[in-house]
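Note that one protein chain of the assembly has been removed; the remaining protein chains are unaltered in position.
Order of writing sets the labels: A, B and C. Residues in every chain begin at 1.
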């Protein structure tokens, strides 16, 4: 069942330790098969070194396990909310990568300090509001998904494929699991350089709108001219 | 004598250079066999590259060498005080890992800036008070153990399995030597991200209590639901 | 056509991931053959792992492709402006290396904080002014080249073989592609140490003129005595 997708999701998960985004068993990647409405996701708390395709868990959009011997990632309800809300999202990744998580812990959005950011993320990478005690105590992981959706109520998540959850860490997404992980790697790099630029120029709030728009459109949309596409 | 435990303690010690927690011969891991009340600990000043099971030193709770050709770690008296006080501690590790040591040198406790911290450490990771000149000059390493115990007088050390000793560096513990080293690796990561978050938001003193409690209980206690346990 | 140069430019490009200056497909190196006035440059958006000599693109000084199956780097017009203006420049490299880019994002020139800088770059490494909206919207990459030239109007670019483009990132050059990449590696190291020195001494604006001149002349000019030359 969904054997090719399991293989793909396993590989996308294995990118996380390879790209230094995770410690131990932290982090998780999923991808949805839109036709069957089934999600393949990493199991909870399993070593990356020992993970196999068979360990991948298949869940439906209610969160019920459809196939798999192991428990899915404890963050599965967050993934589900995003898949349900945004039909263009095909893959999702969550890590505690150190630079993006540092921003999350500061409670601040990552401003667009330069073109590296603008090449991938249109506008600041927003930090969610803090969850209320009530939200935390009831269906916490689902509420995490809902607060991400609330944060993007006036934005297109495909133009800004990432968020930092307040006092927690980053989520990224893309058209599939590979693109989601790619965006997570870039966001970590962007978060690192934004931190350093802010240390050098605390009063600087970012690049000019025209530059940001130019760089985003070099890589995205009809008139993109980066790459071989 | 205690051959299996020596093998285990050797392996736990070798995790330290592998996880980039030590330079040269710095650092030491021990584990206690509660039945025989004997501790297996790394020898002092021996290269990790050349260390063998036979180099591990067996000491009793008075600090006397029971078996071994080499001197035990000079920090052995600190380990002993902790084993004597806390029956749940099975393994202890001390390093000068750079982020946790930087906090120790600042004399400040590591605040709970986010969920990565809360997943492993309940509440701030405390920094001990400075030792008095008298304490330093008489049985210094034993006094280091006693000041850690003083720091935890109103806390459960199994809920916050680590401390930073003022102007010195971190100690971590766990139910055995593997868990102790695991906690040391996580504390280093937590210390790094807390540093950066404080640089971005100097006035921020950490995550909300509800979030901290929620994350700690996701991984610990009766209703934990992280992992496959 | 220009087979030896393609091989050389490929190797210079492969130094970028090896020296940790790039993420994914970012960055590009070129070299000009002054006799034929043809430039060999990296293709746009191709993985370093899979890049071959045949992928290198040959363009002329008008930017037209003379040979090659792939699109040249989107930054090609910037390279061309520099080659046209400065006959001593033989090779050019552009990356988003993290320390130099952090300075670019801060909008500040890198001051000469010490001799490591002075060994390679005479005087501060300048940050360009921001481009106007008009410049950004029309022939952006060419305008990037022109603003670099404007920045060097009173300086010899061969004495300061690098620049940081405001809110974007570094460009470096040299007598050939190897020297350009060498200068990029050094500039990244210089940017890192300047950042840290400024954090420790925010009011410090750099080393004395005599020291700077001495170090530059140890390595450059008629009386150089560093190395075996």
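Note that contacts are C-beta pairs under 8 Å (C-beta built on N, C-alpha and C of every residue); 3 or more make two chains touch, one makes a residue touch a chain.
The shown structure was predicted, so the numbers you read here are calculated from the model rather than taken from an experiment.
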item	value
Displayed chains contacting the withheld chain	B, C
Candidate in contact with the missing chain, chosen from B:10, B:131, B:146 or B:207	B:131
Option from B:23, B:36 or B:228 whose C-beta touches the chain left out	B:23
Chain not shown, touching residues in chain B	23-26, 43-46, 70-71, 74, 96, 98-99, 101-108, 130-131, 133, 136-137, 140, 167-169, 195, 198-199
Sites on chain C contacted by the missing partner chain, in the whole complex	113-116, 182, 185-186, 189, 192-194, 196-197, 199-201, 204, 206-208, 210-211, 214, 218, 225-229
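The rule we apply is simple: only the chains that are shown with their structure count from here on.
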item	value
For chain A placed onto chain C, the superposition rotation in degrees, Cα atoms, nearest 5	90
Chain B: positions in contact with at least two other chains	none
